[in-house]
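Coming up: chain A.
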Amino acid sequence: MSSNTKILTVIKHIDNNVNITDNLKNFNANVNEDYDFSSSDEEDVNMEEKDSDISDDEDELENKKLINQIISPGDLVIKSSEYMKGHNTYTTQEHFEKSNTTEDGNTKSGEEELNIYSSTLGVLSKINKLISVTNINKNLYQAEIGDHIIGQIVEVTSAKKWKLNINGNNLATLQLSSINLPGGLLRRKNEQDELNMKQLLKVGDLINCEVQGVHASGNDINLHTRSLKYGKLRNGALVKVKMGLIQRKKTHTHFFNNNSIKIILGCNGFIWVSYERAPIDSVTKDKGSESIKTDITRIEQDTSFEIYSDINDPNIDLKTRILISKYVIIIKILAFNNLVINEQRINSVYELILSYNRNSGGMPNNSGNSKDVLFLLNDPEVMKDIGYQLVQGEKMRG
Partner candidate 1 sequence: MTNLKYSVLPNLDGSCELSTSNSKVITAVSGPLEPKQRHRLPLQSAIEVVIKPSFGMGPTPREVLMQDKLATVLQAVIVTELYPRKLVQVNAQILESPFDEFGSMMGNSFNEILSPMIDLNSCFNSSFISLCDSAIALKSSFVSTLLGVTEDKLINIAEVSDLDLLRSFNFKSLHHIVLEVEENKPTNVLLLDSQGDFNDDDLVNVLDNAQKITQKEFQNIRNILKDKVSQDFIWKA
Partner candidate 2 sequence: MAKDLVITNTERQFILDLLANSQRLDGRKSLLQQRDLNINITPNRYGDIYLELKRDDGSIATRLHCKVTAEIVKPKDQRPFEGTFYINCEFNGLAGLNFENYKVGNNSDEFYYGRLIESMILRSNALDLEQLCIVAGLKVWNIRVDVHVLEFDGGFLELASIGCMTALLHYRRPDVTVRNEKVTIHSFDEKEGVKLGVLHIPIALQFNLFPLKEAAEIIKTNTSSENNNELVVLDCTLKEDLLKDGEFIIALNKNREIVQLNKPGGIPISASKIVEFSHMALPIIEETTNKILKAIDIDEKKRNKYAHLLSAENDRYVE
């Protein structure tokens, strides 16, 4: 326990009591800005090319540029009948009476035009003819089939279902028929299982699962865990981050630190950091095929009640625990700085932390048992700093 640990950090926001007469926004203040999106696309490209090195002035300029890219709710995104509306937009139809009437006057052809407006604060994304707006403050999960997510059970209903909180606007359903029943993959479920439902999965349990189906405009979500990589989560801790910080990828399960740490980045912003028993023969590098192989041989024993047990692995030592905490903090640092969380970034922050530790002097560096670095990292200043270093580092690499 080092003596220079700060017991309490307080960030003070001192409001130098606003004088009413100062700071007044004049009625005639010209805050008008034009948000012309149809034309700004090309300019953007040019700007990016120009901004290869960044000075302070240009930083500000870039900020302005960015602000101009943000669309606020109610803004007209595009006015044309050729496009389709996507997420976070709504449309109105406008009847146009074309004024280029010929002399006989009967070619007054009414034409319809589609106006696409934004209904959220975000940036434009255009995929072919599909116009949608990407949320800046995404905090609700919108399910898509095949998403790898983590849910928490909040209710065991009588109708052979569990209700799970998956960070969406409704609860998702996990049916008894869509989980692996103990005692074999291909067993039919019986009444005994219904009675045992509460023993298998309890309220509060965290479940690693996949979205099986989405019905009724995204509000009836069915989940399943019918694969050995899914199921109840153990040996670790959960971090919830904001939705927007995780992107859909091919794989969401990552291994770190010689495969001793497993991190599941759930698509819904739930992240599970846990200890992973090292595979029996750790020779192979190809994790995918290896795990499948072992899976098949272990099916019989693993699909016993054990997969639903509540007992953690007793062999997690302090070193691993520190590692888990460290990765939890890494994720928090990334989230704190609004940085998208992915495997590569987690690794680079890990590197940064190691060096940060060394740089900050006075700190005894026994990397094997470095609890000290953990409480250092609770300081928001440090978190911000690491985030900054990361971004700088990425910019250097391009």
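Selection criteria: all candidates are chains of the complex that A comes from, given by their letters.
Please note the rule applied: contacts are C-beta pairs under 8 Å (C-beta built on N, C-alpha and C of every residue); 3 or more make two chains touch, one makes a residue touch a chain; residues count from 1.
Please read all numbers here as calculations on a predicted model, not as lab measurements.
Asks: Which numbered chain among 1 or 2 touches chain A in this complex, counting any copy?
Replies: Candidate touching the shown chain: 2.
Asks: Which stretch or stretches of chain A touch candidate 2 in the complex?
Replies: Against candidate 2, the touching part of chain A is residues 74, 90-93, 115, 117.
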